[in-house]
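A single protein chain has been omitted; all remaining protein chains appear in their positions.
A and B label the chains in the order they appear, each numbered from 1.
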Amino acid sequence: MEAKSEPSKSSGGAWAHLAAVRRRSPLVQCITNFVSMDLAANTLLAAGASPAMVHSVAETSDFTPHVDALCINVGTLTPDWVTSMKSAVGIATRLGKPWVLDPVAIGCSNFRLNACLELVELKPTVIKGNGSEIIALSAASLGQAKGADSFHESTDAIEAAKSLARKSGAVVAVSGAVDIVTNGNQVIGVHNGTAMLQKITATGCSLAALVAAFVAIDPSQALEATVSALSIFGIAGELGEAMAKGPASLRMHLIDCLYGLDETTVLNHANIVKLE
Amino acid sequence: MEAKSEPSKSSGGAWAHLAAVRRRSPLVQCITNFVSMDLAANTLLAAGASPAMVHSVAETSDFTPHVDALCINVGTLTPDWVTSMKSAVGIATRLGKPWVLDPVAIGCSNFRLNACLELVELKPTVIKGNGSEIIALSAASLGQAKGADSFHESTDAIEAAKSLARKSGAVVAVSGAVDIVTNGNQVIGVHNGTAMLQKITATGCSLAALVAAFVAIDPSQALEATVSALSIFGIAGELGEAMAKGPASLRMHLIDCLYGLDETTVLNHANIVKLE
Partner (left out) sequence: MEAKSEPSKSSGGAWAHLAAVRRRSPLVQCITNFVSMDLAANTLLAAGASPAMVHSVAETSDFTPHVDALCINVGTLTPDWVTSMKSAVGIATRLGKPWVLDPVAIGCSNFRLNACLELVELKPTVIKGNGSEIIALSAASLGQAKGADSFHESTDAIEAAKSLARKSGAVVAVSGAVDIVTNGNQVIGVHNGTAMLQKITATGCSLAALVAAFVAIDPSQALEATVSALSIFGIAGELGEAMAKGPASLRMHLIDCLYGLDETTVLNHANIVKLE
């Protein structure tokens, strides 16, 4: 069905990945910002995963060995949290567990940028950000001048994402009007979601947690799992918006729809396109 | 109306306790995890109580003497929070104020287990957990090997709860398909609630805060007050689920229903059974 000159829409493995998350309920440790803990935990629960908001360095050595994936998010970062993140990531990496880095607002301080650069050195499985964040992180990881903080359309960030993916070895996901996922070689576009999700705090962070749950199922398929997570979250947003009267009701319907998604709906709505 | 061979359902003191909370609006200090602060505060407000999310050790000596009850929850625990908890608990105990311990995910680290054991030594009025948590805490407080972390039906946890109640002097509540409350002698079952509440983060933590508000009314009736709080929260969940399309709308309806509960509804729905 595919022709080189005109990439065709597909639903990829979106349904199969969601079904696997529901069946296996991966335990996802989130070391995430204070603003997003609630929505991220509810997103994981709605998708069938098990959230664990455990961030103390006093607990990582006992707890992290038992998790299926880790989500590291640098919003509301302080130095002691960086210590916990590195501790948890070290354990995850040693034990072959996948982990996701969300470099939230990386441009807001050198402290945050440097923390993210150190975390990238620790080999995340997936890096997920918006256009500005990925451009800034890609440039910094290549030793270039800091990328501008202004808004970048995700499609403009494709080259930055590919560079970052090649340099870091991570799958890189860029959220935007069209989400982009790349491993530095393949580039996939996800045409799901709705602009109003940006009017709800913590949706990006919650998406990163969902990516961790999906990648937990089979870390060797991180590219496909990330694409599926973005598509599933976007579909829930689309269905939610159809019922919503504004961002707060969208937030509610988003979670309800994620919880209730069935195969037919996913197959009908998933809009995944292989770009490169 | 009761026959020894067949325990009969009753509404216990559920309505009277809720009415007393609404009338007296007890001030409940919560030293609780970051994930649950929002929902726990809104649960207390919806029940007519006054929440105070005050956790700094710099404030306990001034503030805790004025509260009517204290809720201690070890989710997202760090060492400095343990210090605050012990400070607040020490004041509460000295002044005869009731306090509730919620040993969230006690099995996730030795740090957390040890903190909970130290808190149990400080004589909580009520300990509320799920089956796994109560089994682990009971075993550890009796010096036995750590209980498994896997899911335990609350009914399986009855013996653990009774042992913990006798050892600690606390009323012990075990949430589950049927909630169990015991003082080591009497055992009461609460058949309210709905499974979907487990798909919302922080409902267990919010229930612990509600127990603190109920126990605040008359600490000498901690067993009955705990039973009432569990029944009331469960009824709100049942009513909420009837209107919900998923966990996020259930979360909303749960709070709305708790706020709007009237006597007839409570009497019709409360399902409390004396088991021993």
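As a working rule, a residue touches a chain if its C-beta (ideal position, glycine included) is under 8 Å from a C-beta of that chain, and two chains touch if they have at least 3 such contacts.
All of these numbers come straight from a predicted model, not from anything done at the bench.
Interface note: of A:T83, A:S109 or A:Q144, the residue touching the hidden chain in the full complex is A:S109. Of the options B:L18, B:V54 or B:I135, the residue whose C-beta touches the omitted chain is B:V54. Across the entire complex, the residue among B:F34, B:W99, B:F214 or B:F233 in touch with the chain not shown is B:F34. Summary of contacts with the chain left out: across A:T93, A:Q221 or A:S249, the touching residue is A:S249. Contact between subunit A and the absent chain runs through residues 33-35, 38-39, 75-79, 105, 108-112, 149, 199-202, 244-249, 251-252.
Mapped onto subunit B, contacts with the missing chain fall at residues 34, 37-38, 41-42, 45-46, 51-56, 58-59, 61-63, 66, 251-260.
To be clear about the criterion, only the chains that are shown with their structure count from here on.
In whole angstrom, the spacing between the mean C-alpha positions of subunit A and subunit B is 34.
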